[in-house]
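Please see the structure below; I have some questions.
Moving on to chain A:
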Amino acid sequence: MNLFTSTVGRKILMAVTGLMLVGFITVHLLGNLSIFWGADAINAYAKHLHDLGPLVWIFRLVMLCLFAIHITFGVQLYLENKAANPEPYAVQKTLVTTFSAKTMVFTGLIILAFLIYHLLHFTVQVTNPDISAHNLPLVDGHLDVFTMVVMSFQKVFIAIIYLIAMVALFLHLSHGVSSWVQTLGWSTGPSQDKVTALGKLVAIVYGLAYIAIPLFILAHIVK
Partner candidate 1 sequence: MILDGKAPTGPIETSWDRHRFDMKLVNPANKRKYKILVVGTGLAGGAAAASLGELGYNVEAFCYQDSPRRAHSIAAQGGINAAKNYPSDGDSVYRLFYDTVKGGDFRAREADVWRLAQVSNNIIDQCVAQGVPFARDYAGYLDNRSFGGAQVSRTFYARGQTGQQLLLGAYSALSRQIKNKTVKMFARREMLDLVVVDGVAKGIACRNLITGEIESYWGDAVILATGGFVNVFYLSTNAMGCSATAIWRASKKGAYMANPCYTQIHPTCIPQHGDKQSKLTLMSESLRNDGRVWVPKKAEDCDKHPNDIPAEDRDYYLERKYPSFGNLAPRDIASRAAKEQCDDGRGVGDTKRGVYLDFKTSIERVGQPMIAQRYGNLFEMYEKITDENGYERPMRIYPAPHYSMGGLWVDYHCMSNIPGLFVLGEANFSVHGANRLGASALMQGLADGYFVIPYTIAQYMASVKPGEITDEHPEFKKSVEDVKGEINKLLSIKGKKTVGELHRELGSVMWEDVGMARSEASLKHALQRIPEIREEFWKNVNVTGESGELNQQLENAWRLADFLEFAEIMTTDALHREESCGGHFRTEHQTDDGEAMRDDENFCYVGAWEFKGAGVKPELHKEPLKFENVKLAVRSYK
Partner candidate 2 sequence: MNLTLHVWRQKGPQAKGKLETYQAKNVSPDQSFLEMLDEVNDDLIKSGKDPIAFDHDCREGICGMCSQVINGRPHGHEERTTVCQLHMRQFNDGDEIFVEPWRAKAFPIQKDLIVDRSSLDAIMQSGGYTSCHTGGVPDGNTFPIPKPVADYAMDAAECIGCGACIAACPNSSAMLYTSAKVAQLAALPQGKPEARKRVKAMTEALLAEGFGNCTNHYECEAACPKGISVKFIAKLNREYLKSMMPSSLGE
């Protein structure tokens, strides 16, 4: 179908899947932020998720599809664009584009790499078995997610990985969010600047909120 082959069709796919992924990170963020309400809050959240049972798997499957589409076409478009522009200028100058726009594929891939690590770390729990929730004492009969998270981020190395990933996320969003408005044809010119500014603001909010968790733990504010 045209949607998967045409230049605009794929652009729309990128925008729509991107938008849904933003939806996902919003929910994920709200859940994660419960850590600031203490161990009980986030453990309850984790339990709640667990109890959804097969729904979780449906959700995971949808997420997998979204990621697959977003990543496949992102990489494909990047390769096509590189092929369309084979020779650089001796003097290379850009006027309005941003670092984040130019690095979308790289920040995207960093996020992918991080995602794999993140799943291994907190979902499969194989990277640091010593502090995985499965190996920690149960709290009220539930897994102690809070302790796992806190102990993880007290390790500087892990915290830095998360910090880097969140910077990548911030960059990715700061082009992605405003781009989405243009791609779906909702911008009408003069508002372009406002849309771009709004996109940046959204990216900053998400970036800061996500970074806050490892940072606060590392600084022993959450413990």
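A few remarks follow.
Please note the rule applied: contacts are C-beta pairs under 8 Å (C-beta built on N, C-alpha and C of every residue); 3 or more make two chains touch, one makes a residue touch a chain; residues count from 1.
How were these picked? Simply put, all candidates are chains of the complex that A comes from, given by their letters.
Fair warning: this is a prediction, and the values are worked out from it, not measured in the lab.
As listed, 1 or 2 are all part of this complex, and the one touching chain A is 2.
Every residue of chain A that touches candidate 2 in the complex is listed here, in rising order: 2-3, 6-12, 77, 80-81, 83-97, 101-102, 104, 175, 178-179, 182-190, 192.
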